[in-house]
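Here the complex is missing one protein chain, while the rest keep their positions.
The letters A and B name the chains in turn, as written, and every chain counts its residues from 1.
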Amino acid sequence: MLLGELAVRFGLELRGEPELRITRVATLAQAEPGALSFLANPRYRRALAATRASAVVLAPADLESCPAAALVTDNPYLAYARIAAHLHPPPAVEPGVHPSAIVSPGARVAPSAAIGALALIEEEVEIGERVVVGPACILGRGARVGADSRLVGRVHLYPGIEIGARCLLHAGAVVGSDGFGFAPDRGRWVKVPQLGSVRVGDDVEIGANTTIDRGAIDDTVIEDGVKLDNQIQVGHNVVIGAHTAIAGCTGISGSTVLGQRCMIGGMVGFAGHLTIADDVVVTGCSLVSHSIHAAGSYSSGMPTVPTRAWRRMVAHLRKFGEKGKEQH
Amino acid sequence: MLLGELAVRFGLELRGEPELRITRVATLAQAEPGALSFLANPRYRRALAATRASAVVLAPADLESCPAAALVTDNPYLAYARIAAHLHPPPAVEPGVHPSAIVSPGARVAPSAAIGALALIEEEVEIGERVVVGPACILGRGARVGADSRLVGRVHLYPGIEIGARCLLHAGAVVGSDGFGFAPDRGRWVKVPQLGSVRVGDDVEIGANTTIDRGAIDDTVIEDGVKLDNQIQVGHNVVIGAHTAIAGCTGISGSTVLGQRCMIGGMVGFAGHLTIADDVVVTGCSLVSHSIHAAGSYSSGMPTVPTRAWRRMVAHLRKFGEKGKEQH
Partner (left out) sequence: MLLGELAVRFGLELRGEPELRITRVATLAQAEPGALSFLANPRYRRALAATRASAVVLAPADLESCPAAALVTDNPYLAYARIAAHLHPPPAVEPGVHPSAIVSPGARVAPSAAIGALALIEEEVEIGERVVVGPACILGRGARVGADSRLVGRVHLYPGIEIGARCLLHAGAVVGSDGFGFAPDRGRWVKVPQLGSVRVGDDVEIGANTTIDRGAIDDTVIEDGVKLDNQIQVGHNVVIGAHTAIAGCTGISGSTVLGQRCMIGGMVGFAGHLTIADDVVVTGCSLVSHSIHAAGSYSSGMPTVPTRAWRRMVAHLRKFGEKGKEQH
């Protein structure tokens, strides 16, 4: 692509030669001529002056320090994302069913869909147009996958699960496992049947080895545009509001309802039966043990210090755990 | 089922018309006529008055507020669990080996067992009566699965693993991976062979993508009736006592021994080589770094507050990490 074409196509202000040829994207530090780079995180500002990139996507404030051509925008990361997708489209997928895949006669697979090697499509499954079901995926009886979604491989949909359109599910993701429900009976546990399903909206991404439990009676719900990183655990009857993004290793206990457009850090733990407002930010390694009723940023992750100092801090705090010492 | 039949079968006190027909279970909020609901968690008490359920399982104290017929018991959740299992039995499984499954000639598979598509049963495996091995499961050489157990799909048993009767293992569970054992050798790590196995008792449930390491020399042991949620990590030579339940994302380091009937919250971390008494409760996101010798409830999960307040709390605590400030 020519730089001028990119500027026009993505509505960016061009500073430099429109005939400049761009063949790929690269980081500021690793770029060679022919590459387009970007500056979105101020941490990398010092790399700008030394970059060998042919052009850089950046904000107006950084234009002055840029030694190369530039595409200027208020949201360089977004512009970069769109250009990178344009320059590096995913490999085309040929429709059809791999001979080693097992497709039950009662499944309905759109002719434009691609079913990979060693995949298993059980009865009554419905697979929409241009869906890619990667190798070794298992789609349980009656599962449905909307148009243009992609299950990369080894994705496991339990029976009856619904996945919307344009979703991306990564390897090892499990959707529809039983929720963790047991009734106590004189020192033993009796399983509570998990009878609900999981409904995943459109444009949802689910990371590798993430698990989403089916509802106990009603469904677990992942609304449109939700982005889940790897190794997240979503309990039964959780609802995740539209366009909420959650980083890796976070766990959400049963029946908790997250609002829309929340941003949840990694390794956050949510207790069950909570309500979290829209536009809540929770920083990494926090424990959300109570409902949050107002938008804003919340934290409880304790930052590391040298271990010896930490021991003193713990010893100090412990004094206040002793009875009769609540008053300091 | 008629309501009176349920009352008789499950030993519940009936309030209302015994001829009332019940076809399914539902939550208080979503129930339609014909549905049976239950009230076990006081959070949902306000939904009772408005429910359209035909009948509700509840405790005597809630009977007065119930607008429908009722089945009365001191443990409504347990009664609900049993009724739900009765009204919604799991789909019947046909015995036999799917043509795409690979069963080694030296494996012993009970005639009443069902082996799913693309499953692999290696040599010397023993599979008991009515066991269900779901699609794409791998049972390594010499693994054994007791009667009536179910491996939902994509479950991976390493060689020699023993699973008891009536167990349920969810997708992606791994039992028998190597423990994390390395000996330091001048700045490098030398692998310590992991020669033990894993013994899982009867009536154990293992959640999706949970991993259980084999022992270093002796075995890792999961006793009868243990319930493990999703994405739990169990290190080598851990022993989990009978009827202990552990919520998702918890990790247990090597050689730690948990007692019986413990209830462990989500995302709890256990250090290694600890002993935890029977009937211990650990709330979510706690770090158990020392042995616990007495039954009771233990915690160290810090609840979130607004990020700005949190920063002040951390700054306060940090002062006590500085040397010479141990005395307050």
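Brief remarks on what is shown
Everything below uses one rule, namely that a residue touches a chain if its C-beta (ideal position, glycine included) is under 8 Å from a C-beta of that chain, and two chains touch if they have at least 3 such contacts.
Note that the coordinates shown come from a computational prediction; the quantities given were computed from them, not determined experimentally.
Of the options A:247, A:274 or A:292, the residue whose C-beta touches the omitted chain is A:247.
Interface note for the absent chain: among A:130, A:170, A:214 or A:236, the touching residue is A:170. Contact with the chain that does not appear here is found for just one residue of A:128, A:179 or A:266, A:266.
Mapped onto subunit A, contacts with the missing chain fall at residues 25-27, 30, 41, 43, 75, 77-78, 80-82, 84-85, 88, 100, 117-118, 135-136, 152-154, 168, 170-172, 203, 205, 207-209, 225, 227, 229-231, 243, 245, 247-249, 261, 266-267, 284-285, 301-308, 310-311, 314, 317-318, 320-323, 325-326, 328. Hidden from this view is one chain, which touches subunit B at 102, 118, 120, 136, 138, 140, 154, 156, 158, 172, 174, 177-178, 180-185, 187-193, 195, 209, 211, 213, 217-218, 231, 233, 235, 249, 251, 253, 267, 269, 271, 273, 281-283, 286-290, 292, 296-300, 302-303, 305-306, 309-310, 312-313, 315-317, 319.
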